[in-house]
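Only one protein chain is missing from this complex, and each of the others stays in its spot.
By written order: A and B. Residues from 1 in each chain.
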Amino acid sequence: LLFLSGTLPVVNGKLAIAGRLGANLSVKEGQEVARIASLNALAAAKQHLGSLDRLKKLVKLTVLIATTEQFADHAAVADGASDLFVQIFGRETGHVRLVYGVQSLPIGAPVILGTVFEIEVLPYSISKPQL
Amino acid sequence: LLFLSGTLPVVNGKLAIAGRLGANLSVKEGQEVARIASLNALAAAKQHLGSLDRLKKLVKLTVLIATTEQFADHAAVADGASDLFVQIFGRETGHVRLVYGVQSLPIGAPVILGTVFEIEVLPYSISKPQL
Partner (left out) sequence: LLFLSGTLPVVNGKLAIAGRLGANLSVKEGQEVARIASLNALAAAKQHLGSLDRLKKLVKLTVLIATTEQFADHAAVADGASDLFVQIFGRETGHVRLVYGVQSLPIGAPVILGTVFEIEVLPYSISKPQL
């Protein structure tokens, strides 16, 4: 299993969109930032493994969303991430998901993703790069 | 290990109770919804494994509670879930627990549970159903 650090919706080192679901961000904007954070998770996995070839599937996806107390449409926002992973790994592999609304996220991000991937074990042992 | 998706306190496809701890829900009501979400976790495990026979124990329980900022009695609410699992798996097995209060949960739920179970490995390899 490959555990990644939380990935933010950052593009070129800058937040793609700042804000809070239920306040100044729409569900559609939330889906877009979730998609961007997913791409960053794949980029982080690639950086760690050297390529994406060894990435077998997404095992677990945690979607944390900065929301108001009243917001209740978490599933739709999280689908912005899930749909991308389903496109990549196929619908039949599936993934476990936990989604919730938080008070605040680093650098004011509206979404952060936690991901656990299953990776292909190399046929011989090599010294592993730092996680 | 069997990772499950977040389970909500849903009965017949509907939230058992909506609301927020520290506002319109009592600790006792919180315990009851935590218990219902636990039953749904067991139901999801059963659906995945075919039966509960292969479920050896609960390894990790995460209890997310929709609360006010002032609420501090998270442990009592989470016991509504822990007590059920202790009844089923016995006190000696124990489980690791992380409990916290969040801003909002999907469909306005007051509680969501994350669970990781240890399962009995089958003596021969079969093609696994989708997680």
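Basically, contacts are C-beta pairs under 8 Å (C-beta built on N, C-alpha and C of every residue); 3 or more make two chains touch, one makes a residue touch a chain.
These numbers were taken from a predicted model, which means no experiment stands behind them.
Even with one chain removed from view, subunit A keeps its contact list with that chain: residues 3-6, 20, 62, 64, 66, 102-108, 112, 114, 130-131. Where subunit B meets the omitted chain, the residues involved are 22, 59-60, 66-72, 74-75, 92-103, 116.
Operating definition for what follows: only the chains that are shown with their structure count from here on.
With centres set at the average Cα position, the gap from subunit A to subunit B is 23 Å.
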